[in-house]
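Before I ask anything, here is the structure I am working with.
After this line comes chain A, so read on.
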Amino acid sequence: MNASRRNMSFPLRTRSLPFRSVAASLLSAVALSAAGQALAEEDPIKVGILHSLSGTMAISESTLKDTVEMLIAQQNEQGGLLGRQLEAVVVDPASNWPLFAERARELLEQHEVDVVFGNWTSVSRKAVLPVFEELNGLLFYPVQYEGEESSENVFYTGAAPNQQAIPAVEYLINEMGIERFALLGTDYVYPRTTNRILEAFLKEEHGIADEDIMINYTPFGHSDWQNIVAEVRRFGSEGKPTAVVSTINGDANVPFYRELGNQGVDAGDIPVIAFSVGEQELTGIDTAPLVGHLAAWNYFMSVDTDANYDFIDAWIDWTGDEEAVTNDPMEAHYIGFNMWAEAVRKAGTTDPDAIKDAIIGVVVPNLSGSYAAMMPNHHITKPVLIGEVQDNGQFDIVWQTPSTVAGDAWSEFLPGSRDLMADWQAPMRCGNFNVATGRCGGSTAAEEAEAALAE
Partner candidate 1 sequence: MRILLALALVLGFIMTPPALAQDTEPTDDAAAMTLLEALDVDSFPVKGEAIDAIVRSDDPRARDWLQALLDGRLQRADDGRFVVVLDNTGRDWPVQDALTGESLGEMSRRDLGRIGINNALRNQLRSAIAVVDLYSPDLQLRRASAERLLGEVDGDLAGPLAEVIEEETDARVRGRLTQALAIYRLEQGELEAIDDLHGSLHSRVRVALNRAANADDPLIADAAREALSGIEQMLKVNRAAETLYFGLSLGSVLVLAAIGLAITFGVMGVINMAHGELIMLGAYTTWAMQQLLPGQPGLALILAIPAGFMVSALAGIAIERGVIQFLKGRPLETLLATFGISLILQQLVRTGISPLNRTVITPEWMSGSIAVNDALSLTLNRMYVLGFALVVFALLMLVMRRTRLGLEVRAVTQNRTMARSMGIRATRVDILTFALGSGVAGLAGVALSQLTNVGPNLGQNYIIDSFMVVVFGGVGNLWGTLVAGLSLGVINQVLEPWAGAVMAKIIVLVFIILFIQKRPRGLFPQKGRAAEG
Partner candidate 2 sequence: MSILRSLAQRDRVFDFLVPAASPVDVRHGPILYLEDVTVSFDGFKAINDLSLTIDDGELRCIIGPNGAGKTTMMDIITGKTRPDSGQVWFGSRHDLLTMNEPEIASLGIGRKFQKPTVFEALTVFENLELAMAADKRILPTLTARMNGEIRDRIDEVLEVIGLKALRGRPAGILSHGQKQWLEIGMLLMQRPRLLLVDEPVAGMTEQEMERTAELLTGLAGKQSVVVVEHDMGFVRSIARKVTVLHQGSVLAEGSMDQVSSDPRVVEVYLGAEAEEETV
């Protein structure tokens, strides 16, 4: 703090402004890094938290920061890990993707943290990925995502498409007899990929015709849904049971559901199944017109287990808010944190390479009464739950997979990734091994494209 104040006041008093200013910021930065180094000699294990606390993503991410802090406090109450206390190092990437990379570098290089829990959006993960690989850090990523990635340094504790989207659509077909699908999404990578996977899945596995699939993308924060809802209504009024599969993101949901309600589309006519609407998103919505619409997650706050009730009570005590809600990414951090702690105990060290070896195969209980295991592809096993919105902003679980599902890093429904697999165990240690060519990092898509370009 002093450093910055000194820096700010310099130019006011001196003549040769540029030099002093640069020198001052330089010195203060040096002082910062020196302080960081001195701390590194101390005992506590450092846990980095890389969640936006300001900007547009703060809505979703700031609760995850609190979750990790709560988990760290709980762990410390139990005596820490390896006889050392845990210490949270919180930075704010401010919903700015380049800043994510910078902050990740700060955590790893400046603060020398042992592990990082963080990120929400895919783009922020993509931005920090090179940093974690370069500096050999560990990142636990807690949000459902589009898959098509497996990094040696990242552990994906959220759902891959086969742990959320595909079971959800199977539920629609098998349990609800849906025959037409409107795939609505916000225009970014997660909905694009999920919808492509679903499209391929619907056509290949269930023989759904082209005209029975409608795909539409809208920009972030889209607020005028009149036309699209009208179109969906028409799409759904042609005799076949129809459902909307929504990958609509964040803020755009409120006006979307409102328009649905006002145009008289209710869950009985055209149910909407959402992959990005959880308990937290519902706190900003008048849920009365939404009752009966669906969401697919790996955890709901309404899960009826003692572990979950304990978690909720701890969360309410931690936040001091009686109305505080829990959601799926929080559970993912709960699982990820416990897995990491277990791996540290197993390895007897926090050294990243040792953890990477130790964590594969680690099994910890989740909050819905089953167990999560870390797979060799750095994804975990999860149950898939389908919930219906209730008028109190909670979900009523109407269906769940009989057992847990292991996450696929590479989807079998995308031509580019069909032959890829990830295995971070020795001796393979490869995130994109091509079973067709037997090479790590290769793909038949290469030859196909070369042929295509040659034509």
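Definition applied: a contact is a pair of C-beta atoms (placed from the backbone, for glycine too) under 8 Å apart; a residue touches a chain by one contact, two chains touch by 3 or more; residues count from 1.
These made the cut because all candidates are chains of the complex that A comes from, given by their letters.
Since this is a predicted model, take the numbers as computed values, not measurements.
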Judged by that same contact rule, which candidate in 1 or 2 sits against chain A in the complex? 1
Footprint of candidate 1 on chain A - complex, ascending: 54, 56, 58-59, 62, 175-177, 187, 216-219, 221-224, 226-228, 230-231, 234, 237-239, 251, 254-255, 258-259, 261-264, 267-268, 271, 280, 283-286, 288-289, 291-292, 294, 304, 309, 322-323, 388, 390-394, 396-399
